[in-house]
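One protein chain is absent from this view; the other protein chains keep their places.
Up next, subunit A:
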């Protein structure tokens, strides 16, 4: 406990940093749940593909430590482009292959849930077996650096050297911390405005509120669902870039734990509610760090899930309630 009090700001800032990643991934769960009433369990893999895209693009561009500011900005920008494109693409493909055929046949929601879990395994294993897949198509030599040790960690070169910017309560807040927290909030504000103001955003809200009425009013439901998956994927891609900048190491199963955490964050904040996902992510990140400080790091997940259970006991719809379709966006 003394440790937590002494290093309160250190635990807080680092908790907010990882919480920002949870929040961005949580948006994907929340958006899809909002329009489809479906938990897209494969969303964790959408995130994982983003981490690899971010890593690979830096490898292709020859990213290395100690480069100039302009160069670093270019690399980070390319990481965003690659990760968002990859995650968006995977999310849209996922919807096409794993969910749309079921929806067309009016399958019950539970079937879609099973399909989601299956898709999650398939996507993770494709990444985990990429060395063999490259071998089958005869590209294992060309792609050696990208596919070798495919079931092991893959590390990103430190392209941004963390530098203390200012000190708060004994903790040196670094450029990476600030970039991740501010960047994530900025992206969420943009998303919030997109859902609230744009035509497509209105479509998303309409389908979330009442799919049949929306269809009668001329909203193309399939298109709206596709856009929802795309937007969720893009958010996961952004999360993947922040994750790689902060953690720096990914693996074919890296999405799993993070996905469960992000789903927890979404439920915590009120699934279907965009601002709830943001709040849930930050609360979860903080709770994990404070819990680790007080009772030891091995209790990190226990603390997170106990918190979830407690909140659901007293507020079954989460902190902010379910509301994608309601007046607030």
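The definition used in the following text is that a contact is a pair of C-beta atoms (placed from the backbone, for glycine too) under 8 Å apart; a residue touches a chain by one contact, two chains touch by 3 or more; residues count from 1.
Here, contacts and distances are computed from a predicted model.
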Undepicted complex member, UniProt protein name, chosen from "Branched chain amino acid ABC transporter substrate-binding protein", "Lipoprotein", "Pyruvate dehydrogenase E1 component alpha subunit" or "Lactate utilization protein C": "Branched chain amino acid ABC transporter substrate-binding protein"
Contact with the hidden chain, among A:27, A:46, A:176 or A:191, goes to A:176
Listed residues A:60, A:97, A:249 or A:310, member touching the removed chain: A:249
Out of A:293, A:307 or A:320, which touches the unshown chain? A:293
Check each of A:14, A:30, A:228 or A:273 against the chain that is not shown and name the one that touches it. A:14
Those residues of subunit A which, in the complete complex, touch the missing chain: 3, 6-7, 10-11, 14-15, 17-18, 37-39, 41, 65, 109-110, 113, 117, 121, 124-125, 128-129, 131-132, 149-155, 157-158, 162, 164, 170-172, 174, 176, 246-249, 251, 253-254, 256-258, 260, 263-264, 267, 271-272, 288-289, 292-293, 296-298, 300-301, 305, 312, 316, 322
